[in-house]
Structure formats: structure tokens, C-alpha cells
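Of the protein chains in this complex, one is absent; all others appear in place.
In order of appearance the chains are A, B and C, and numbering begins at 1 in each one.
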Amino acid sequence: MPSRIVTLKLNGAERELIARPSTTLLDALRETFGLTGAKRGCAQGGCGSCTVLLDGRPVVSCLIPVVTVDGSTVDTIEGLADGDRLDDVQQAFVDHFATQCGFCTPGMIMSATALLDRKPDPTRQEVTEAICGNVCRCTGYEPIITAVLAAAEHRRGVPLASAEAEV
Amino acid sequence: MVISVQTPDSAEAAHAALQAGAVPLGGGTHLMTRLNDRAGGDLRLVSLRRAGLSGIGVDGATVTLGAATTLADLEDDARLSYLSGCVRSIASPPVRNLATVAGNLFVPQPYGDLAAALLALDAELDVLGAGGARREPLEQVVTGGLRADDLVTAVRFTAPAQSAFRFYKAARRRLNSGSIVTVAARITVEDGLVGDVRLVLGGLARRLVRATGAERVLLGAPLNAETVARAAEADAIEPVDDAYASAWYRARVYPVHLRRALLGA
Amino acid sequence: MALRQGRGYAAVNYPTGMNLGGDPSQALVHATTMGGFVVTLSSVDLGQGLRTVIAQCAAETLGLPIENIIVDTADTDTGPHCMGTFASRGTHRVGNAVIMAAREARDVMLQVAADELEVDAEDLETDGTGFIRLKGSSEKKIHVSDVALAAHFRQGRTISGRGIFLKEPSTPVPETGEMDPDSCQAHACTVAEVEVDDETGVIEVLRLYNTYEIGRALNPAIATQQVEGGAWMGLSHALFESTEPYYPHSREHGPVDFTEYLMPGPADIPAQTSLFLERPAADGPFGAKGIGEMTANAPIPAIANAVYDAVGVRLTSMPFTPEKVLRGLDELRAGRAG
Partner (left out) sequence: MARLTPIDNAYFDGERTGDFTVIGSAVQRSDARGHVTGRTVFFEDMSLPDMTHVKIHRSTRHHARINRVDVSGALEVPGVLRVITHEDVPNNWYVVLRLIGVGPDDEPVLAEDRVLYRGEPIVAVVAETEDAAREGAARVVVDYTDLPAVLDVEEALADGAPIIKQAGTNHFVYEGHHCRRVRFGDVERGFAEADRIIEGRYSSSPIEHAPTEPTGCIVVPQGDGRLRIHTNTQAAFFTLDNTALILGVPPTSLRVVGGTVGGGFGGKVDVIVEPLACIAAMLTGRPAKYVYSRAEEMQVSSTRAAERIVIKDGVMDDGRIVARKITLYVDAGAYSRHSPYGTTKAAAHMPGPYTIPNVHVDAYCVYTNRTPSSAMRGFGVTIGDFALESHMDRIARELGMDPLRLRLKNAYRDGDMKAHRKIASGTALVEVIQSAADLVGHDLPPEYRAMSSAERAEG
């Protein structure tokens, strides 16, 4: 089985790995780089738990042989926070109690991040479209939608609930 | 098990890999789900991601979609706004960022809604085969398939006239749901009568169905509920049971959805 | 074609704890050198927020800020026995065990503080900010970190406590079914408003109104998560879910992925309006009842009853697929025609 060296720009840094043909991007993130934020919920592209950004776009990383994306930019949940400081989508998920078991959360946040990067002022409908590939079995989605809309407001200058609380 | 993945940088190289027995990998949204989950013999893949097959060309009324263009690329292209409803009805953004135009042509029903739309638009395929490049009507490929070493490089169609294209999909959920009935149609109405119609049904049967019977009923007739009801009776469709709906239900609601697709209500 | 609206009602109760009892949970609590308190358990957090609520129970009982509490759980080498997280038992069973353990630890903590302050332990109180003070005095006080240091290094005492909760097991009488199944009962009433497409049988749930009686909302934000997520699951069961879509006639077409196994997505959810009532349970931790399971139950019949209200079809088989509604409508129409 011919393995290949693959280079990724991963969360801003050039990283290399040796990949077998069957190694998926998800395998590479979790097993090679130890970035276990992206989860394996189904390996069928159906749950969205493994969503990461590939060249800025949300993708289900379980369906991508990593050798096919050599040279690409990959961003994962681990790259969002600035040290201990959560980014606004993460903070909104915390503030609005948008997590329960937490398994869908990283993928959900990456889908939401991709949306807000393209559309800082999404409608509720656009939020539901953006996260419709991310299965959550716990929350019923409403707090997640609320959190994404709150993060969007924050990007338009409205402080997050937590910031208000601190004042 | 996947024993190799080639990432050729040209259509010719990709085609050569197919001739050597490799299997084409578009977005992987169908094939990879199987490979991740099921045992199987050794498999060599050829990825089309880098083969120069992506891109959307609009030249006058002629539209050319590279085979490896993603569904998300179609969704984002304002020139293809008539396809937006169709594309957004397919799966979810993280899947549409991978899934390709040509891949969608070969997924089994009740998926493959873009294929229904392209068939309604009477698309042609650019195919690189053993004898070189050729054109194949999509309609022929939908029924007859392609050879294992044929490589689809592009899909071409004529853009529909203003508001002449209808796409309607009934599914169990609003978003990200397999089809129960998909209706894709190119239809023009002149002086109250149907002037031109091409009608394709997805989701109902094992394969896409060109509803030629319905087309005959519609052609030259007034586009109203009575005509559409007759049109819905005109084809022998063999609906199927699956996890989404029974054959009975599909058959039962097909006339309703045909009417909603063509008349809007 | 018509979209026809209807409203349906359902009211339910739900037992807390394993049926027939006999399902214990234990807790250990001990202070660390600087006044952190570790709650040691073997209980499992499934995402319902057990860790957080348990920390609240411990903090409240000890009279300390929640920041002082560490919950260490689900390692069978260190944590004492817990039956498990199911049967709406976590908050109730584990909460009670933690309160018992924390009370014992609190007693030691106050005794140590009393010895340091040279007063009677019975005259001390906690103020919730970390100080233990003489009742009625703002001067005479000691911080819990000093108490813990004193216990460790001066007095040579462990500030610790043990707790267990067990509802005595009941055995049903075979002939009559006489038994004591539950610890307490939570309650819910759901009003569902639906819209039914009478040509396709598709049900849309527009709104769910729910009142839940939950004993005590130990953490209203987490309780809200439980009830909203639970009502969503009820809706999902009602309209979509089955591993065997043709049960019992055929075992075929069983879903194998999240595409085929249908659940409402973010675009398919109704507006939920909820309200809590609190009738504290005599044996519940601060009166709390178990609510994790109940919340999925009432929406199902409420939706069925709303469909009847809308179109006159009595749905007797879950899930309420468009096909079942449409077959019902067809029968009604055939009956009317005949």
C-alpha cells in the first residue's frame, strides 16, 4: 500500500503527515494530529459531527481521502479560540446553553462559523440551512439557533450576553 | 478496501486510470460512505478533485458544468439561480461542498435530484471514452449507463427561458431529506397553452422517469388542474418502498405534487 | 387542497427512579488542603448536566461557593457505586447521596472551624461566599481555606462525608400487582397545535405549550434544556422515528444512517412555550423530581389528538407518517361518499 506525504495548512500552521490511501481527513486530524474535536459519529457524512473547514468551506471530513486534499487549508474547532479566550460563536454556545452531551458541538460550531464568515447577518432560515447537516439528539436545536443568531449579532457590534453580565 | 488513490491533474490522466481499472471518486459522498462501512475487495480510486474538471461556463444560453464542480459552486453562482432550489434541497452544506455534478448523476434514487433537473433540461454529457471524447445525451446514460472506463468530463445544457424551469421536491423533512416525489420540468406556456414541455420524475421509482405520457397530455393543452390531473395518469410509474415512504404513498401523492409543481398550488 | 389546523391535549405523570426501587447511589465528599471539596462518584453524565447539578447540591449543602466544588466521577477504582444514569434517577438518587455526604462533611468542617474560633459549632453558619461565621456576628469568622488547612496540618482531621440513597426494593405481588414502584411522580401537560395537509397527510407541528411540574428546578437553565430537548424527541417519535418502517409486516427497509433514520431537523421544529410548576418532593434533593424521561411523552398523544381535531383521523400507530394520515383521510372521504 503506497503511503504518501501530505501537507496541510492546519489551523494556520504547515503540517505534514504520512497517509495511507484509506486515511480520511478525519482520521488524519484525530489520529495523526491528535485533534479530536472533530468526532466520528457515523462515517457516512450524515451526522456532521466531523465537520471542519476545508479551504474555508464546511465539509464532512469523514468522506475525504486525505491524499486528495494535499496542500489545502484545514481549520478545526481547536483553532477557533485565542488561547483561553473563546471566539464569539463558542462563547454564544456557552452563554445560551446550546450544548448538552457536546458530541455534535464542534461540528455544529464549524458549520455556524462557515455561515457567519460568509454571511454576518443571517436570517433564522439561513441558520437552519447552515446546520441542517449537523445532527443534535439532545437540544431540539432551538438553543443552537439562538446561539448562532446571537453570535451574528455580536459580529454586528451587539455585545454577547456574557459581556453584558460582566458589566 | 482502498489500496490506492490517484489524484491526476488532467482528464486524460484520470481517464487512463479508469482504463487501468480504477474507480472514479468525485465528492465521495456516496462512494466513501460505503467504503467506510463495508468490507469489499481491493479498490483503486482516482480522485477527480485535481483533474481540471471543475468550473461553470455560461456562453449565451449554453451552460457547461465541469464534472467535478461541486453542488455548492452551483448554489453560489447567480447565473444558475434557477437551479438553486434544486441544489439547496440536496443534503446539507458540508455534503454539498464535496458532492459533484457528475457524481449526482450516478447516485441511486431517491437521491440524485440534480440529475432530475439536468434531465429535464435535456443535458448532454461530455464523455472521455475508449474512442476519445464524445457527447452522450443524459437521457441515454440514465437508462443505459456508461462503461466503467468512461469518464464524464462535463455536462452541457441550454439555459431555460425565464421561469420556464420548475423544480419541486416532496420530502419528509424541509431540508436534508431524500425525495418522495421530485418533479423537474422545462415548460413554456403560450397563449394559455403548453407550448413545450419536458417532464422528469425523481424519487418515485428506482430510476429517474421521463414522463413522456404526461408530456403528451400537457402539450398544447391549457395548463390547469384538469390537464395536470390527466397528465398524472398518463405514465406507468413503478413506485418503490423505502425508509421514507411506501410505493402506495408515492403513487397516491404523485398527482398532488405534480399539480403543485406545475401550477404552484 | 387545504391546510387544516387543530389542537390536541395530553397530560402525563412519570415515576422517578428505577421501578420497584432497589437502585442505590453513593457519594463521597472530602476537603482538599485549601478548601476545595471533591465530590467522588461513579455516576455518568450523559449530557443532561449531572456534573453541574451535583456541584450545586454539594455547594448548597456545604454552604460554599460552587467554585469550591470539584466533581470527580465515573472511575470505578475511586468512585463508590452508582446504579447508573437512567430511569430519571440521576438528579434524585445522586443528589440525595451527595447532600448526605456533604452534610457529614459540613459537620466536620464546622467542628474544625469551631475549634479554630474557640466557639460552639452549633453557633456557626456558612455565608455562601466561603466564610464560616458566628451567627449574628460579622467579626468572628474564618475562611474555609483556613479551616481546611487547620484540619489537615493542625488538627489532624479529615473533612469528609459519606452518602447513599436507596429506595428500599419492592416485590410485586404476582396475583394483584401490588407494589411500591416509585419514589415520586413528576407531571406534564402538553397542548399541541398542528397543521395537516389534507392532500398529502403531512403534519406540521406549529406550536407546543407545556407545563411541567418538576418538584424543584435545581438549575432552571439545565431543566429548560431537558424539557425542550425532550419535547423535541417526543415530536420526533411522533412523526418520524422507526427502525422498521414496515413493522410488523416486513423487516425490510430498516434505516442504516442519519439520512434514512428521520428526525426533525432545525427547520422542522415548532415554537415551544414552557412553564414550570414546583411541588417539592418529600424525598427529593431540595424537592427535585426526575424529569429526564417524562418530557418526551406528552407531546406524542397531544400531536395525535391535534391531528384528530384538525382532520378527524384517529392515529393509533406510531409514528404518524403522512401515509397513515392520508389513509385515514381517504377512509373518511370514502365513508362520506358512501
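We adopt the following convention: contacts are C-beta pairs under 8 Å (C-beta built on N, C-alpha and C of every residue); 3 or more make two chains touch, one makes a residue touch a chain.
Computed from a predicted model, the values in this text were never measured in an experiment.
Considering the complete complex, the chain that is not shown touches A, B, C.
Per the touch definition above, the residue from C:A31, C:V71, C:L239 or C:V311 contacting the chain not shown is C:V71.
Residues 1, 37-39 of chain B touch the missing chain (whole complex, contact as defined above). Listed by residue number, the positions of chain A touching the unshown chain are 22, 30-31, 34-44, 46-47, 49, 76-78, 80-81, 86, 90-91, 93-97, 99-106, 109, 135-138, 143, 146, 161, 165.
Panel shows chain C; residues 7-15, 19-20, 22, 42-47, 49, 51-52, 55-57, 59-60, 63, 65-66, 71, 73-77, 79, 81-87, 128, 169, 172, 174-182, 184-185, 187-191, 193, 209-213, 215-224, 227, 230, 233, 237, 241-245, 247-248, 251, 254-258, 261, 263, 273-282, 286-287, 289, 292-294, 296-298, 300-302, 304-305, 308, 314-319 of it touch the chain omitted from the view.
Just so it is clear, only the chains that are shown with their structure count from here on.
Averaging Cα coordinates per chain places chain B and chain C 47 Å apart. With touch defined as above, residues shared between interfaces to two or more other chains in chain B number as follows: 33, 91, 175-176.
Taken residue by residue, chain A touches two or more other chains at 44, 46, 128-129, 132, whereas all remaining positions touch fewer. Across the interface of their complex, chain A is touched by residues 1-5, 7, 25, 27-29, 32-33, 35-37, 45, 47, 49-50, 72, 88, 91-95, 97-98, 175-176 of chain B.
Residue ranges of chain C in contact with chain A, taken from their complex: 46-49, 221-222, 224-225, 228-229, 231-233, 257-259, 263, 265-267, 269, 272. Remark: chain A residues 1-2, 21-22, 24, 43-46, 48, 51, 54, 57-60, 62-65, 67-70, 107, 111, 114-115, 128-130, 132-134 touch chain B in the complex.
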